[in-house]
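Structure provided below as structure tokens; questions to follow.
And now, chain A:
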Amino acid sequence: MRAIPIRPVLAYPGQFWGRRSLVERLAMILIPAAMVAAVVTAVVLYLAIPPLLDFLGANFPLIRFFIAATAILVLTIPTAFVLIYLELKVIARMNLRVGPNRVGPWGIAMSLMPGLKVLSKEDFTPTGADATVFTLAPVVTFLASVMTLLVIPFAPGVVGLDLNIGLLYFFAMGGLTVLGLLMAGWSSFNKYSLLGGLRSAAQIISYEIPLTLSVVGVIILASTKTAQTLSLNHIVLAQSGSALDWFVFKQPLAFLIFFIAATAEANRTPFDMTEADSEIVAGFATEYSGMRFGFFFFAEYVNVFIVSALAATIFFGGWNAPFNWPWPVNLNAFQPLSYGPAVWFAVAAMVVLVGTYFLAMVVRLLGGRSWDAGSALVMGAIVIFVIVGGVVTLAGFIALDWVRGIVWFMAKTYAFVITFVWMRATLPRVRVDQLMGFAWKWLLPASLVNLFVTATAVLILNR
Partner candidate 1 sequence: MPARPTAPRPQNSRVKARAAQPQPQQQEPSADDPRVMLDRQLGTLYEPIPPYPTRTEREGEFYSLGDGEMFLNLGPHHPATHGVLRLVLKLSGEQVVDVDPVLGYLHRGVEKICENSDYYHVIDQVDPLEYVSSLFQEWPAVLAFEKLMDVQVPRRAEYIRVLSGELLRVASHTLFMGFQALDLGGLTPILYGFIERDEIVEMLAALTGARMLFNYFRIGGVNGDLNHEFMSRLGDWMSRAAKQSQAQSALLNENEIFVRRMRDVGVLDRATALRYGVSGPNLRAAGVPFDVRRAHPYSIYPELDFNVPTRDEGDALARYLLRVDEIRESIKIIDQCLNNMPDGPITAKLPRLLRPRPGRAWAAVEGPRGMQGVYAMSDGTDQPYRFRIHDPSFVNIQTVPAILPGGLLADTMAIVASLDPIMGGIDK
Partner candidate 2 sequence: MDRTLKTRLEARLGEHLRVPVYQRQDQTEIRIDPGSVPEVLRIVHDALDLRFEILADLAGVDTGDRMQIVYHLWSPMTTDWLRIIVDGISRDDPRTPSATFLWTGAEWLEREAYDMFGIIFDGNRDLRRIFMPPDYTSFPLRKDFLLPDDAARSTGAGVRHVEQAHTPAIVADNPAAGIRRTPAS
């Protein structure tokens, strides 16, 4: 009879570890580490929370700024994804195609694919390229685009930083993209990149002037209603009322100039000479691959979003609704915070579970044999979340003014975004010298004329 060992007998060092599976190995490392980390964190928090709370209370604006900056950095990613998806599908429909419809339901996960793709590509620097400048160029471009989001008012009270020189800050940051593109074009050690970078620099610089001049008319108009005229929040407030108060009706020429110049600033068709992929391959971004190209890619879409947002803010009333909320529905009797967390938790759990099961049955019934239980449950969960989200948004829309503001702002912005995408699908490219000629010979005088007329009109009407 063999002796049953009481302890495991190890034949060689490392036998125990070598025989563990992957899951066991991970558990053996992570569980003790987690326990230690929990103890340490508890001690640190107990010691550090009171002074931290004091500090936070004392410096609330700073903390608010940090949260706002992080939020806009994080929110650019889903924005870019939504824009990529819109571009793919809308252009496809205009081309009488379907667009991506395999990756995810209706192809919505397709926009994630460029993101994952650029993350997984080899990140190299070409021979002869200036490595520091080459690496910094996409960072500069991306950050210049993202920082402008800090001053855009999404809703009453929801603005990153209500600078009283917000508009000036916006255009200053927008101009920084030139720096990034020039850096990219020069440091790539490639003639195509050089041509693309120089073209883009020339284009953006040329179009900045009509862009800013066309907005000065709006500033003059806003000065009749508010003192802080460069603050975007105040410009939006100056357009409150009904749709007829929006500045587009008082400054139509300025809007037209702004729209055209904004297309050039965002390097969109018909002004996308800088990335004319039928001539200079990818322009300044020819030598970029991997996440560096991803930064340029995202920067372009964020750029589209911000010029659309600015157009919506300055000319179309920002978060103002075009008409007053007509129906006397309000939810004042409904005070969600008074019910307490337990009730809400129970309600949420019930709704989610019952809804998932019920909708899974509905899906199975309607979809037939092709839906197995797992997918039906997942679909049911998705649908119930969509329904709950819709209901909550509707309630917020009715009750809270900031939800209303965000919804109207996003609607207007995306209307402009779709207009940009529409132009890309339809129009060919303008040649580089025709582009410059247009900016200097037509847009600049037109914006000056607009400025002059506006100033004169304001002076006369206010006399």
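Just so it is clear, contacts are C-beta pairs under 8 Å (C-beta built on N, C-alpha and C of every residue); 3 or more make two chains touch, one makes a residue touch a chain; residues count from 1.
The candidates were selected such that all candidates are chains of the complex that A comes from, given by their letters.
Fair warning: this is a prediction, and the values are worked out from it, not measured in the lab.
Candidates 1 or 2 all belong to this complex, yet only 1 touches chain A.
For chain A in complex with candidate 1, the residues that touch the partner chain are 91, 94-97, 128, 191-192, 195, 199, 269-270, 272-273, 276-281, 424-434.
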